[in-house]
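Below you'll find the structure I mean.
Only one protein chain is missing from this complex, and each of the others stays in its spot.
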Amino acid sequence: MVTLDVMARNAEQRAARTPGTAPAASAMSPAPPAAPVAHRRARRWKPIFIHLALLVICAGALVPFLWMVSTSFKTLDNAMRFPPQVIPRPFVPQNYLDVLQNQRLHFLLWARNSLVIAALVVAGTTLSSAIVAYGFARLRFPGRGVLFGVMLATMMIPFPVTMVSLFSLFRWMGDHTGVQWLGTFKPLWVPAWFGSAFSIFLLRQFFMTIPTELSEAARIDGCGELGIFFRVVLPLSKPALTVVALFAFMGVWNDFLGPLVYLQRPEQFTLALGLQNFQSQLGGTPWHQLMAASVLVILPVLLLFFVGQRAFVQGISTTGMKG
Amino acid sequence: MRVIRYILLALVILPALALIAFGPRAGESLPPGRVVVEYWEKWTGPEEQQMRQIVDAFNATVGREKGIFVRYVSTSAINQKTLVATAAGAPPDIAGLWDSNIVPYAAEDALEPLEDLAAAHGIGPATYKKAYWDACHYDGHLYALISTPGIVALLYNRLAFEQSAADLRAAGLDPDRPPRTLQELDRYAEALTKRDASGRVLRSGYFPLEPGWYVPYTWMWFGGDVWDARSGKLTLTDPKVVAAFDWIAGYTRRLGAGAANEFRGGLGNFDSPQNGFLVNYVLMEQQGPWMANYIGNLRPDLQQLKWPRDVEMTKPVAERRQNYSWAVAPFPSAAPEVHDVTYATFDALVVPRGARHKREAFEFIAYVNRPDVMEKLCMLHCKNSPLATVSREFLDRHPNPYIGVFEELAGSPNARGVPQIPIWPQIFDELTSIGQEMSLGKGDAATALARAQGRLQASLDNFRDKQRQRRGQGGSISAATRGAVN
Partner (left out) sequence: MPAISARGREALKGYAFIAPWLVGFCTFTLIPIGLSLYYSFCDYSLLQRPVFRGLENYRTLASDGVFWKAMGNTFYYAALSLPLCAVAALSAALLLNAKVRGQAVYRTIVFLPSIVPAVASAMLWLWLFNPKLGLINFALGLLGVSEQPGWLGSERWAMPALVLISIWGAGNTVVIYLAGLQDVPRELYEAAELDGAGALRRVWHVTLPMLSPVIFFNLIMAMIGAMQVFVLPLIMTQGGPARSTYFFTYYLYDNAFVYLKMGYASAMAWVQLLIVLALTALAFWTSKRWVHHSAA
């Protein structure tokens, strides 16, 4: 077991080149020790140029969002005024409370629904995709290449194509298995427990980079295939698993069409679907509240990304998007 | 840095876990021993709340007596949801669809016929105004009743007419009344249009694409029709239909394509205080009665010229109207032989095929169609009534003081419902697109309509072939046609 630990630690370093151990390469600021004087002067200005360019890009990305935030603090009248107010006056944080407390909108209930579904989907996608990816990456069996190709091709099937047949299928299962599917969350999360093509692809690429000597060592120590998977491969794959989980989370958090088709009662809605209920057919869309609600929907994802962005980027990088 | 990250992470995850563990849960107490009628409706916002009042009232009175409980669900994309659920055999008991869904769904046998239940509740041809009653039918069966209707009239800016009195008089027009023929409307529009020195349009008397919802029905005001119900042939190339779309193109021709497009681009979103009519960019338009609600919400100053709302409501209608900067009249027609032309649209209540509680569902539909309930709902939604007669109270206390004009129009022999063509949604989209082409100054109406005629006739023939095969009938007159003749 000692050999195994050492090898695992080595592999971990190789697989996840964390910024602490090896600084990220950069097209803009490689730093060879003996640079000519002219280069050195250019280097002093370079960070400023980069900051300026980044500020311009960020302004472009941010302005629409800032408008959204600013609108979410306005009164309805001011939200629709032209020319637009930049800084809300009066400043109405009350909009957020209104969204949370609105009897008709069930915002917290929808948030809970979204979270429950997201948790189930993220857990299911990550675990099942990892198992399947291990099969594709590490075990040889007839038809592996073809099946892998088929799996990749399923990424290209547009949802509307299968939507209706799936709906009938879920109803059929409700009628014939005694477990009701329609009108429950099941159609939204159960399929996630059978792997998602994109995640399987990413994880397979990652698993291929883990040295086979590790598995062999484990095998000699008496591990079975499942043991190798759970005790060797999974612990080494944290960055890749994080990425898969985050992608899965973002996908399910903003999914609109699925909940629209399968959920039937407002008490079951998710946030992405519930936002639609702000629009009104005959006038009086509460723009300020719609924007406040949108900010609330975005905020958790934003914080997650901010906290995890480096691990996220590293994780994708180590999965090696090399086709 | 690391500490901050963990704190932020905790900020996301802890509330999330708390919400999952202690958050509110979907729980609903259904009264025991009552049949639960599932009712899906398209409305959100205030309309949803207003309908909920009606549902609650039903559950507390008639529902309680008869052991029925209506569970009211408001959802977006209602027609898609209903369609998928019906196809899968798990539909709601009542669906609040649009009038244009009735014929296509009925032609696919996806709706339950309601005539027997209606007759048992004393609801018959005398209950509704004719245009609405006809549009609820297909193939000799009653497939829907109405929740709330709409009717299209000319909405015009009375105050702007007064302010431009000199211009109108110079053009030989009377500023104290709305136009009475379409030709006159064009002359009013021209006299009221303002341009700056560079030819840029600052204000247009009329602009077909503001709001443009009824462009696909323009032929109604030309006395035309888009199909011949007897032969089942589309008649999109009929001179009157062509004239209708050419009339739309005429506005772009007169304003100049560039100026017209620039003007159109500058119109604010409909549901905003920058709405073209509300900011006096467009002085006349096709509208329904609900516009009073919009104006009241977005620009209340336009309907409080003399008194605050509560004072106004104590006055007789003729006086109430002086409180408004705008007024309503029948939208003028192009042909002298037809007047009081209008498009009668409505929100439909249907029972999808496979609904489990058809009889109980109809109890609620019939309840909504009780005169007192219908008037209450239509006043809340600021709409006219589909019922043949309305009370004095309805006319006097309606939030739209011109409701009398709308009521009369709805009862006009020239009020027409949505065309009873099984493929109408396709035709509607095509005509919408042609209307936009005309307004962009792209191509001419005759060519565009001829192209559409070929494409859509093939589609309709295809549909009728299939239907004939299915119903095992011979002959060239399909069931669809007979339905429309009825």
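Order of writing sets the chain letters: A and B. Residues in each chain are counted from 1.
Methods note: a contact is a pair of C-beta atoms (placed from the backbone, for glycine too) under 8 Å apart; a residue touches a chain by one contact, two chains touch by 3 or more.
What you are looking at is a predicted structure, and each value in this text was computed from that prediction instead of being measured.
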item: Touching partners, among the displayed chains, of the absent chain; value: A, B
item: Among A:N78, A:N95, A:S128 or A:Q264, the residue in touch with the chain that has been omitted; value: A:S128
item: Contact with the hidden chain (one of B:D174, B:E262 or B:D396); value: B:E262
item: On subunit A, residues whose C-beta touches the chain left out of the figure; value: 17, 23-30, 32, 35, 47, 50-51, 53-54, 57-58, 60-65, 67-68, 82-84, 128, 131-132, 134-136, 139-142, 144, 147, 150-151, 153-158, 160-162, 164-166, 169, 191, 193-195, 200, 225, 229, 250, 253-254, 256, 271-272, 275-276, 279, 287, 290-291, 294, 297-298, 301-302, 305-306, 309-310, 312-317, 319-323
item: Subunit B, residues in touch with the chain not shown (by the definition above); value: 79-80, 83-84, 86-87, 104-105, 108-110, 261-262, 264-269, 274, 353, 423, 425-426, 429, 432-433, 436-437, 439-440, 442, 451, 455, 458, 462, 466, 469-470
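In this text, only the chains that are shown with their structure count from here on.
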item: Distance from subunit B to subunit A - Cα centre to Cα centre, in angstrom; value: 41
item: Residues of subunit B defined as touching subunit A within the complex; value: 5, 8-9, 11-12, 16, 19-20, 23-28, 42-49, 73-77, 80-81, 84-85, 87-90, 268, 271-274, 290, 293-294, 297-298, 381-382
item: Touch list for subunit A against partner subunit B, complex; value: 77, 80-82, 104, 106, 108-109, 111-113, 115-116, 119, 163-164, 167-168, 170-171, 182, 260-261, 264-268, 273, 276-286, 300, 303-304, 306-308
